[in-house]
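Omission of a single protein chain aside, the complex is shown with its protein chains in their original locations.
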Amino acid sequence: MAARDKVRIGILGASGYTGAELLRLLRYHPQAEIRALTADRQAGKPLGAVFPHLAGEGLPDLVAIAEVDWSGLDFVFCGLPHGTTQEVVAGLPRHLKVCDLSADFRLADTATYAEWYGHPHRAPDLQTEAVYGLTELHRAAIGAARLVAVPGCYPTAAQLPLVPLLRADLIDPDDVIIDAKSGVSGAGRAAKESSLFCEVAEGIHAYGVAGHRHAPEIEQGLSAAAGRPVVVNFTPHLMPMNRGILETIYVRLAPGATLADLRAVLEAAYSGEPFVRVLPEGGLPATRHVRGTNLCLIGLSHDRLPHRAILVSAIDNLVKGASGQAIQDMNRMLGFPETTALEHRALFP
Amino acid sequence: MAARDKVRIGILGASGYTGAELLRLLRYHPQAEIRALTADRQAGKPLGAVFPHLAGEGLPDLVAIAEVDWSGLDFVFCGLPHGTTQEVVAGLPRHLKVCDLSADFRLADTATYAEWYGHPHRAPDLQTEAVYGLTELHRAAIGAARLVAVPGCYPTAAQLPLVPLLRADLIDPDDVIIDAKSGVSGAGRAAKESSLFCEVAEGIHAYGVAGHRHAPEIEQGLSAAAGRPVVVNFTPHLMPMNRGILETIYVRLAPGATLADLRAVLEAAYSGEPFVRVLPEGGLPATRHVRGTNLCLIGLSHDRLPHRAILVSAIDNLVKGASGQAIQDMNRMLGFPETTALEHRALFP
Amino acid sequence: MAARDKVRIGILGASGYTGAELLRLLRYHPQAEIRALTADRQAGKPLGAVFPHLAGEGLPDLVAIAEVDWSGLDFVFCGLPHGTTQEVVAGLPRHLKVCDLSADFRLADTATYAEWYGHPHRAPDLQTEAVYGLTELHRAAIGAARLVAVPGCYPTAAQLPLVPLLRADLIDPDDVIIDAKSGVSGAGRAAKESSLFCEVAEGIHAYGVAGHRHAPEIEQGLSAAAGRPVVVNFTPHLMPMNRGILETIYVRLAPGATLADLRAVLEAAYSGEPFVRVLPEGGLPATRHVRGTNLCLIGLSHDRLPHRAILVSAIDNLVKGASGQAIQDMNRMLGFPETTALEHRALFP
Partner (left out) sequence: MAARDKVRIGILGASGYTGAELLRLLRYHPQAEIRALTADRQAGKPLGAVFPHLAGEGLPDLVAIAEVDWSGLDFVFCGLPHGTTQEVVAGLPRHLKVCDLSADFRLADTATYAEWYGHPHRAPDLQTEAVYGLTELHRAAIGAARLVAVPGCYPTAAQLPLVPLLRADLIDPDDVIIDAKSGVSGAGRAAKESSLFCEVAEGIHAYGVAGHRHAPEIEQGLSAAAGRPVVVNFTPHLMPMNRGILETIYVRLAPGATLADLRAVLEAAYSGEPFVRVLPEGGLPATRHVRGTNLCLIGLSHDRLPHRAILVSAIDNLVKGASGQAIQDMNRMLGFPETTALEHRALFP
């Protein structure tokens, strides 16, 4: 970067929803200069052909990855599918800083990766090098990183409320139940029957129960916080909305701990944070209150069951759960103010 | 009833969603003859003025309750708001059999009622007389009842999977967590800001956490099943769909119990039931699979947490959660085949 | 059929939405016996694998078309894609009566077919033999037909209000503008990006403007009614709902004609019809008032522009616009009462 004013950015896999969201948000970044957009199957088309709402904005046409002149770039956001990502990133010149939005570099443990993804990692060195990009919890390491793995949407909404409580030994690490509800954009833009309007509208269902790949990612973060292996119940549901994740988290209090203790620890953990807000007593978040923002809202409630408590967190899965956090990470990696391009009020209704 | 072919039915509070749903379903009932429809504030209007989709069906005009000729009726469905219901039902002639869809007669214990509703019950004798109308679990009593309290929507979806497991001592009664998601029709047709399209669409939020009045109703049923007082976590969420309730229920297995045991007990409990289906291994229900039907679908899953399991139940809140179950109860009370008017395939998509 | 009680039915292409809807409705048909369900790519699976809401209903497994024993069938509903349909139907034994839901046999004129579909028809004899199945308008011919082409959803909602008016010379055939709004199920169950939840929810857009293949089908019907060639403006829009078509039709009155004349003609045309209802003055239909029903509701309004009028029609695109009308046609073809299996009240909300 050195003395140049602007950071020259490439977005790989720009024709998906996270690509569109990066472009929406980077509009507000005075130092961001979009120089390359790739989409192999759409190469040669103007961006407006895949995203009419981004036509006429002066953004580059889509090209194939092979056509990118890497020397003209400083920074890459990678929004490719998991599996193929690791080889693409391994092939990038080392002068590039990279924020990867896939799952490929999120799991630090190679055995865990192989277990959940069914094959050994094909870029194990990079897997080790990569820093986990949950900004509020790994800020210093992100600032020094060349390759950041942007966390999954569900794991972001789970770890922000849970990690401080586990670090403070306020909840039982062996009794964490995460009931998560997500909008459909989390499934990406691939044409799948299960993402069709008629298969999603006017209904809700659980999926990936006890087998979703975000479970080991959550457990990795909670284990580090607890100082010992943690296994969780993570039960995602698909519901009829474009954006948003709500996680209702059921926890058992550690002996002697109270709901007030939980609140105090969370408020202290996030008191200076621009994007994480602990709601006042009686307040519980709604996903529509974070739509389009990089916020994570956290509410706490007592439970009718003794010695238990309820946490509720809400994020926009495409912002704090993906592209917004990626920009937040970029801001740290490049020394920009962390909130640049991310200070939005929610689009409601 | 005796020798007459048809049962002459009145519906009190016919201008709400449960009223409309009764009328939709009773269309299929060969013995049902709709003789009176009340809606005090809409008295004098044709039914089509409040429900255009029911215009032209030959149904009676709306009248005030005071105008009803009770001697011309055999059976009453009461869909009035809670609180006012108890006085109205207390004033009905005793020759009428009654299915009440409000909450007024669901709680058998007067102290519990007073605690949750803020005033002593105004018809305590009827509260004692009323039979709780969860058909599959109280069939015999319903058959002999004059006054049936149709269960709440959430309690129906909670008790059907949980009661057999508690009766069989297969789960820990002190560790039941019910995460419920409901469509908006559950809030009724009253013009409230919180039910506006723009306040509900494209989002989800929890409400009534640790304080919803369906909690004591659920606990009443589970306590009876467990043979001792049970308290539960019941956490409802409002989501953008017209109909449907999905409950994801997290349970701790009793010592020695396995998921296979739970499945065996539920399959045995409901093997002959027309409206409750335990899905085969690997199957989990979606609300869209029960839309418009009187079904309750139940799925089971193992949990990554040891010694725990996950149950998922789905109903249409307006059918099995209200008007359908009311008709099912009526069928029992009057000696009709229980499935009359209720054998529908789901409207999907 | 002769002396047999039940008609033995096969459904080709049963894994799409029209297939599911046929199965939902045929549940109410006392003479219908479902004997074969085909879905080439899903052959060998139980029906519940593609439609969980139809599991446990005792319906046949899915098979490939080649596996069907035609001698065991009396009647076939064909829900295959256009283009392939004509060859499949041409290969069916002649003892079968057929209701085809594709577009392949709707256009009687071979040149028009070739112009709009880009190739000559591959079964021109059948194209000539086929009877257009808009029941109210072609009842006699349908009763005598072996092969019926079930009309498109848009053309059904357009022709029902317009044909009687053109027959009576009450409107100008050269100034008909049809602004149509459809739910997403009209696009079928194919996994296409344009049908994804996130591409449809929270928005509306026009598509196929001045080029939709339902235009020539509408024009065919209107031309016959007017007694001379008619061209129309037909502008469809895709909107975020599962089911329903609303058509707002702008017409110019013939010299001397009044709105009252239009009303009188439509009321007379449909006075005895079970499924077409002309709303009283001031009434305009909503798609939610026909959800799940075989109804077509028609409303009329004066226009602020002189010598003009507005017609609004509403149908459920999967029922009167597809599977319901197919059953209505079958009832005529086989001599059953026309309303059998089709007398439903709308599912609202």
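Read from first to last, the chains carry the letters A, B and C; within each, the first residue is number 1.
Operating definition for what follows: a contact is a pair of C-beta atoms (placed from the backbone, for glycine too) under 8 Å apart; a residue touches a chain by one contact, two chains touch by 3 or more.
What you are looking at is a predicted structure, and each value in this text was computed from that prediction instead of being measured.
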Residue of A:51, A:132, A:234 or A:250 touching the missing chain in the full complex: A:51
Full-complex contact with the absent chain, from B:175, B:202, B:219 or B:303: B:202
Which of C:85, C:159, C:223 or C:287 contacts the chain that the document leaves out: C:287
Contact residue for the chain not shown (choose from C:234, C:270 or C:336): C:234
For subunit C, residues in touch with the removed chain: 174-175, 177, 179, 181, 183, 198-199, 201-207, 209-210, 215, 231-235, 237, 239-244, 246, 248, 250, 284-288, 291, 301-306, 308, 310, 312, 314, 349
Interface residues of subunit A (partner: the chain not displayed): 17, 20, 23-24, 27, 51-54, 56-57, 185, 201-202, 242-243, 277, 283, 285-286, 288-292, 343-349
Footprint left on subunit B by the chain that the document does not show: 17, 184-185, 189, 191-193, 195-202, 240-242
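Operating definition for what follows: only the chains that are shown with their structure count from here on.
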Chain whose averaged C-alpha position falls nearest the assembly-wide average: B
Mean-CA-position distance for subunit B and subunit A (Å): 39
Where subunit B and subunit C are represented by their mean Cα positions, the distance between them in whole Å: 36
Overlap residues in subunit C, where contacts from two or more other chains coincide: 17, 185, 201-202, 242
